[in-house]
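All protein chains but one are shown in place.
And then chain A:
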Amino acid sequence: MFEMTPKMGEFADVEPLSISTGLPDELCEIMYTDEYRELLGIARSLMARGELSERALRLTGRVIDLAPAFYTIWNYRFDILVSLSKDLSNDEKVLRLNEELDWIDEFTLNNPKNYQIWSYKQCILQNHPSPVLKRELPILKFMLDEDTKNYHVWSFRKWCILFFNDFSNELEFADSMVERDVYNNSAWTHRMFILKNLKPTAVEIKTEVEYIMRKINYVPQNISPWTYLRGIYENFLASKYDNNIVEFAKKFTSNVTDLDFEDPNVKLPDIESSYSLEFLAHIYSLQKTTIINAKRAYMGLSSKYDPIRKFYWDSQISRLH
């Protein structure tokens, strides 16, 4: 892969600027390989004299392969690229930056955990004369197929959608990710991000609530759709929880909020979802007449359904009166 050391090749004329090591009281001294010393020696020399050339661009690629965390080499690469493309015609510039995007994609596939690449790519797209969203979607899909909850990739996807102002694929895409793993919270928050930007109609929101209900029916003990459901009511329905949704949530709780908790013989039933109970507790706590039901819900969470958070549920109970 690294057949020729750079000194022997096109950099024969460059006096390397060697890395200094072996100093007194040095900590974490690294036993560098010869390849690293030589490559970095030349890179440092070129950076110091600010050489903006094709060979310098190639060299940054080799340094990035060897030490992707070298943050300033990215800046240097960008400066070289800007300089090399400043006198190009529009078409030539498109070709040049497309080449760079191809290089980025290849690097990304080989270094899926590197996150510097995403902001670098943003910058290239911002400087591109005619960027295309369609070019970005396959690699994004591939990356999320490999690592379905990668925060940087999801963030970059949302940045792209805003940058290109194109929301047309996104609900379908979010749905495909939820379909694959109904627990994928990144997919659910992506869906909310899209919905907020699309300004849906009342009918569309009604359809959306039905969509969530189907996902909850499939797996009731899943925090993501319950959080999403509350988000829908807060963002689009002025937090007006109707009877339908209360009845829906109650389905999973064996009517535990109707039990008399004062009765020492009361036996708490098994329920299907602590999140449905928590959802109900929230709704019940909003109105004086149902405070008692909210208390019962929190008591159930505290003693049986979600006891690891007991201190939190107990603090909610003591705040309700």
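By definition in this document, contacts are C-beta pairs under 8 Å (C-beta built on N, C-alpha and C of every residue); 3 or more make two chains touch, one makes a residue touch a chain; residues count from 1.
As a convention for this text, contacts and distances are computed from a predicted model.
Think of the chain that is not pictured: of "Prenyltransferase alpha-alpha toroid domain-containing protein", "Geranylgeranyl transferase type-2 subunit beta", "E3 ubiquitin-protein ligase parkin" or "Ras-related protein Rab-17 isoform X1", UniProt labels it "Prenyltransferase alpha-alpha toroid domain-containing protein". The chain that is not drawn here is touched, among residues A:108, A:184 or A:293, by A:184.
When the full complex is taken into account, the listed residue touching the unshown chain is A:155, out of A:85, A:155, A:169 or A:290. Residue A:307 is the one among A:9, A:138 or A:307 that touches the chain missing from this view.
Panel shows chain A; residues 17, 19-21, 23-33, 36, 40, 44, 47-50, 66-72, 74-76, 78-79, 115-116, 118-120, 122-123, 149, 151, 154-155, 158-159, 181, 183-186, 189-190, 192-193, 196, 219-224, 227, 230-231, 234-235, 271-275, 301, 304-312, 314-315 of it touch the chain omitted from the view.
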